[in-house]
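Here the structure is laid out as structure tokens; the discussion comes afterwards.
Here the complex is missing one protein chain, while the rest keep their positions.
Entry: subunit A
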Amino acid sequence: VEWSGECLRSCRREVQIKVEEKEDETEESSSEEEEEVEDKLPRRESLRPKRKRTRDVINEDDPEPEPEDEETRKAREKERRRRLKRGAEAKKFVSENEGALGKGKGKRWFAFKMMMAKKWAKFLRDFENFKAACVPWENKIKAIESQFGSSVASYFLFLRWMYGVNMVLFILTFSLIMLPEYLWGLPYGSLPRKTVPRAEEASAANFGVLYDFNGLAQYSVLFYGYYDNKRTIGWMNFRLPLSYFLVGIMCIGYSFLVVLKAMTKNIGDDGGGDDNTFNFSWKVFTSWDYLIGNPETADNKFNSITMNFKEAITEEKAAQVEENVHLIRFLRFLANFFVFLTLGGSGYLIFWAVKRSQEFAQQDPDTLGWWEKNEMNMVMSLLGMFCPTLFDLFAELEDYHPLIALKWLLGRIFALLLGNLYVFILALMDEINNKIEEEKLVKANITLWEANMIKAYNASFSENSTGPPFFVHPADVPRGPCWETMVGQEFVRLTVSDVLTTYVTILIGDFLRACFVRFCNYCWCWDLEYGYPSYTEFDISGNVLALIFNQGMIWMGSFFAPSLPGINILRLHTSMYFQCWAVMCCNVPEARVFKASRSNNFYLGMLLLILFLSTMPVLYMIVSLPPSFDCGPFSGKNRMFEVIGETLEHDFPSWMAKILRQLSNPGLVIAVILVMVLAIYYLNATAKGQKAANLDLKKKMKMQALENKMRNKKMAAARAAAAAGRQ
């Protein structure tokens, strides 16, 4: 379809005509309609009364009609029949659309319909504008985009998208888990699991203890252990354990859906990005970023485009110089070896730190300094900060093209953070197993304690009936170690320390450095702004990876600490403002501007992978570990998912339970799994086939284009030769 300004304008006019009411007050409209109808009919003077209208003027100089014979009479009959038919069709059309013409019975209804349609269109437009205005931080992102280009802005767009996802998770956990327990559950101090133990009471409200999420913070709705395992609570009979379980599963399901949806939306935009056929053409027509609105960035962009062209030209001109292949291979092998060493070293360091933190946990908390208490989190954060710079250093040995080097760097940082995360989880599993063992001992102790209590209770009755009633304060009841709360606490502490490390890094690394460069430049030997250290550039990949991994931790920990999405919301909110300020104030646009478009699906792919890897440990823990016996909504059950079976028995009619029991028949389950596997295999095969067909067609198009080019060249040459020959 050829687009033109006229087309745009005519579209607008069309809509105007459709939407505005027709102000037809005269007979003109109907007669116009009739005229139009008449235009379709052949003009036979002999059958029509002569009406003098401008369009119908018949030239009086026309020759007389010829005398009729058999043939012409037959033809005339046919014509008349055809005309009558067309007349009937036209009449039907007119009667159906009477209302539109402002005539006849349908007029008022049609006018009403048109008015409603106009109002509806206006409402939709206003709603669209409202939705667009509601999108937060649009101006901030636009400012950053115009100064730094689209790749830096893509990080903030990603941050905003994450904020939306976390908002949904927060709403789910807050409204369906935390709020019901707070409103309708038993208050603090009524049950052993809801009270700070007597031993810890004295220090329960200290800031140091609260900062560690112990004390009062631990025995609150923030963590798993506070929740009661009663099947229903409150006057609405809200089924809390069921809700807890379902919300946990729903959060995971929703996250998968949203990430997959974002990925599939981006796949369409990619469309064969590795093509080299249009290298120069794309450089000429798509390298200018129209979003740029800042002279300094524009300067940088011009320079980078010029550089780009010069490089491409030298690549094009220069012959393939055989570099020393062996030296390069050896250097690359060396670099990879160093990277491996670094990854192994960091993994071991974390494992050692976790073991040490377990030892510290055995000791008296007052003897430990701040470093010992936070050692593990600090180690993980510091590793995440310094190892990427090491990787950058090793990459110098490799001498790759910058885009490829960037991919390698991203891959290595990803491996580092993943390794750290999994070592952390392994250490955590160790800890959990220890706590489960401990629980058995505590259970044995409690039976003894209970026996003592019963004896004392009976004794108090028989001795003195006027004595104080026998009452055991919940704070005095011996407590089992609650491994779920411990897991939740670990993740919350990790998140908090991560946030602090990031902010401190930005303050020191970016802000103080910028201040130093700016103010000490006046009294320094060399130019600080252009030489070393100069201002920092915004590290997009590092920041995006940090965001992705933090989200992975949220996904892992939110089942055991329902408050985690809420904490993350706060964090993302402040991050947005803080990093926007830091970027505009302390960073400079990158000297070499890379486009963000291709990386978008790369980051989403990593997010999907992290989501998958984070939910696996959680699902494992839900399915195979027994819940603690005295804390949390699943206490007393053998496995956490038994709450579903319980709900089915109690809350659903018995015939439904019977049906579902039949459905869980292993034979049926195996058949369903088989069908799913076959479906996956079939879809995979189809997708592969279609991809192959796609490539085939692309190849054909290329061949066709080449052939055309060759043919046209030959023809042009032949033409030129002919022209020269003629001369």
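Definition applied: a residue touches a chain if its C-beta (ideal position, glycine included) is under 8 Å from a C-beta of that chain, and two chains touch if they have at least 3 such contacts; residues count from 1.
In this text, contacts and distances are computed from a predicted model.
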item	value
Chain excluded from display, named as in UniProt, from "AP complex subunit beta", "thioredoxin-disulfide reductase (NADPH)", "CIB3 protein" or "CCAAT-binding factor domain-containing protein"	"CIB3 protein"
Of A:277, A:458, A:574 or A:690, the residue in touch with the unshown chain	A:277
Among A:232, A:287, A:336 or A:521, residue touching the chain not depicted	A:287
Contacts of subunit A with the absent chain, listed as residue ranges	1-3, 5, 8-9, 11-12, 14-15, 125, 128-129, 132, 142, 145-146, 150, 269-273, 275, 277-295, 297-298, 302, 305-306, 309-310, 313, 316-317, 595-598, 705, 708-709, 712-713, 716
